[in-house]
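The structure appears right after this line, and notes come after that.
Every protein chain of the complex appears in place save one, which is left out.
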Amino acid sequence: MTVSENCAVISNKMVSIDGNLITFYSEKIANSTLPGQFVEVSCSNGGMLLRRPFSVYDKNAKSLSLFVKSVGKGTRWLSGLREGEQINIIGPLGKGFSIDKGSRSLLIGGGCGVASLRLLSKAIVEAGGECDAIFGFRKREEIPRTIVEDFSRTAGHLTITVDSGDYPVRGNVKDRLAEIELDRYGRYYCCGPTVMLKALVPLLSSRATEVSLEARMACGLGVCYGCTINTDRGGKRVCYDGPVFTMREVDWNDL
Amino acid sequence: MTVSENCAVISNKMVSIDGNLITFYSEKIANSTLPGQFVEVSCSNGGMLLRRPFSVYDKNAKSLSLFVKSVGKGTRWLSGLREGEQINIIGPLGKGFSIDKGSRSLLIGGGCGVASLRLLSKAIVEAGGECDAIFGFRKREEIPRTIVEDFSRTAGHLTITVDSGDYPVRGNVKDRLAEIELDRYGRYYCCGPTVMLKALVPLLSSRATEVSLEARMACGLGVCYGCTINTDRGGKRVCYDGPVFTMREVDWNDL
Amino acid sequence: MIYDYSVELGSMGRLKSPIMISSGTFGVAKPYMELLCEQPIGAVVTKTITLNSKTGNSQPRVYEGPSYLINSIGLENHGVDRFVDCYNDEYGEIGFPVIVSISGNSVDEFATIAEKLNTLEGPLGLELNLSCPNVDSEGLAFGSVPKRIGEVVEACGSCSRFPLIAKLSPFQAIDESFAVAAERAGAAAISLINTVPAMVLDIHRFRSAIGALSGGMSGPALKPIALKMVFEISRSVNIPVIGMGGIASGEDAIEFLMAGARAVSIGTMNMVDPSLPGQIMGKISDFMKLHDIESLTEISRRFRL
Partner (left out) sequence: MIYDYSVELGSMGRLKSPIMISSGTFGVAKPYMELLCEQPIGAVVTKTITLNSKTGNSQPRVYEGPSYLINSIGLENHGVDRFVDCYNDEYGEIGFPVIVSISGNSVDEFATIAEKLNTLEGPLGLELNLSCPNVDSEGLAFGSVPKRIGEVVEACGSCSRFPLIAKLSPFQAIDESFAVAAERAGAAAISLINTVPAMVLDIHRFRSAIGALSGGMSGPALKPIALKMVFEISRSVNIPVIGMGGIASGEDAIEFLMAGARAVSIGTMNMVDPSLPGQIMGKISDFMKLHDIESLTEISRRFRL
């Protein structure tokens, strides 16, 4: 059930040049969040009108963590939150990933898109499945420093690419994908910037691929139709019918 | 000359239950401020549109201090300023007190109205004059803890009253004034809430009395006519023609 | 003392609370309903329904500025027939009285939609969204002529079995002529204001920051504008006025009631905080107790000009 909860900040750590991992005390939301779902975080104390949507990066019985990349007013304000501050959060929201126990999965994340894949990888492993991951970042400084550790127990093989610079691997996720045998995986899960997702369409849309989309949202609750995208079944609300869609159903020309 | 200066906070001390003494680094404004003049402090970093006007409480060659009583959004935000933060300040503004060297003066202040009297008392003493002071507060906790020290070298005799409670003296400034021989002083200077000033009118308007008024201001620069009050010479701008007026010229019925 | 928080909305009868949810910001989506279900709401207004289905405008559809939102959703909806088919499933058990918002490109279209809704049992009334920018047969912007507004209300009135609320755009609310025309034509109530036409550019891309070139502004920045209009219109008509525009707190709602609104409606801020009706009700209740006010209508009677 979706609830509104006042959550105290347990910790707020800078984990990359522009990314913070913020952990909130939460019993209700954390408890019921499924992989791929998101929350809407109030930024009204920072003077903003609308909430900001974030995937749940991680959770345990009494807390949930968000990976927040600073791109504007709201995210910068959130990055400055101090321990103990109370923030109102609504969640969980949206439809998450579907998990296929039988097959090996590949998780493909770009930038802060990796945030929606951590819970997923945990769930795959818990369900007895296996997964590998390819994550792309623009440059080394943007790689969350906890990421290898965070995924090491759940992702069998983890490749990290950077657009510029040589560490860990220069290139982008599409290049890496082109190098591997795609039949190896029964499922693909992608989350990242629209340009990255679009680049993957030719390779992956004929396969069992789920994508998590981002959209400008007003309500995040399915009522305003501010976040509608085109699909083969007509307009769909990213916040309500998504954010996870099959790659096939999305009208990529419209994005 | 009025200038706009980016001033770093040197210190911000809570000196009463709701009052802070904020000292800014300032060369230009501090240098040219006269007793009774004020400054306009930008609160845009706190999300506010308009600047907030404050009397200059104290100054030296490189700094100016404001006594800020928290009454709303802007003043509360200012009270939270941290050392080193840069705030844009415009000043000095308005017409200050006129000083009469020859006679003994009485300074009458209520609440944060005392803020405009400190520079005045210093100037009176520097000019070779003498002054006493009566300050009224609502309760003991509102008395700035530095006030006795701040005025001890300049004010010969300092009386502090409180509306409620028994320390230092219960009562209000009007009661104290009624007890003393008014001819003892050649000049009266009053600053405080409008109700207090109005109460003093019957006692002091026939004497050489100057009052410093507060008004809701938009520009503080003399251009918008947002702060006009009625006087015997017609409408006058508090920010430009004042904030100091003779008690006699003000149309008290209109306030 | 017994305090009365109910309001009489003309022929729509009595609402148990003066707080409504505005068209376009209410929906039966599950997460939202879970947050809203316990709130003290007098009535909810559906998203505006049109005759045929509409896919809505291109993205981006929303833009956030300092204390305002600009939206250009473009009335995305499945059309009145599908609405009627799904009504009982969707609205049957939401627990709040429902007002159906409708909009047409012409007087006839309004009437056709109104007529099709007669088969429904549920609704409390219809709200006529009169902000249609279409140009009519006489070459006039449909909504810019008081006479035309009167015709819409009359046509819907003669074929609908529901009471009608005429919802005014800000430019229909600048003088009393539109509201008066709606009243004369038989409207049960007037609601105002709809969003204010607005624009914002993405300068480095040399184009609008919203897909549809321009949109409608809502949110707290609108409040003083809406309040002024509610004040004026409520003095020009005898039917109740439902005030909206930027309401974000109990104090805001009280301002509207004091200015002359019979009920208030929350749009933008209800999406940001679905618990707002409860908070507002709490403030109204405190306010009435503090000032010894027994009924909501007394709030405006105490207003001193």
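Residue numbering begins at 1 within each chain, and the chains themselves are lettered A, B and C in the order written.
Simple rule for what comes next: a residue touches a chain if its C-beta (ideal position, glycine included) is under 8 Å from a C-beta of that chain, and two chains touch if they have at least 3 such contacts.
In this text, all values refer to a predicted model and were calculated from it rather than measured experimentally.
When the full complex is examined, the chain removed from view is found to touch B, C. The missing chain, though absent from the display, is touched by one residue of B:C7, B:C219 or B:M247; that residue is B:C219. On the side of chain B, touch with the chain left out of the figure occurs at residues 1-4, 42, 44, 47-51, 88, 90, 93, 215-219, 221-229, 234-235, 237, 240, 254. The set of chain C residues touching the chain not shown comprises 65-68, 70, 141, 144, 171, 174-175, 196-201, 203-204, 206-208, 213-214, 217, 220-221, 223-225, 227-228, 231, 251, 254-255, 258-259, 287, 290-291, 302-305.
In this text, only the chains that are shown with their structure count from here on.
Using mean Cα coordinates as chain centres, the one most removed from chain A is B.
The count of contacting C-beta pairs peaks for the chain pair A-C. Averaged Cα coordinates give chain A a centre that lies 36 Å from the centre of chain C. Per-chain CA centroids place chain B at a distance of 49 Å from chain C. Averaging C-alpha coordinates per chain places the centre of chain A 55 Å away from that of chain B.
Shared contact sites, meaning residues of chain C that touch two or more other chains, are absent. Looking at chain A, residues 47 sit in touch with two or more other chains.
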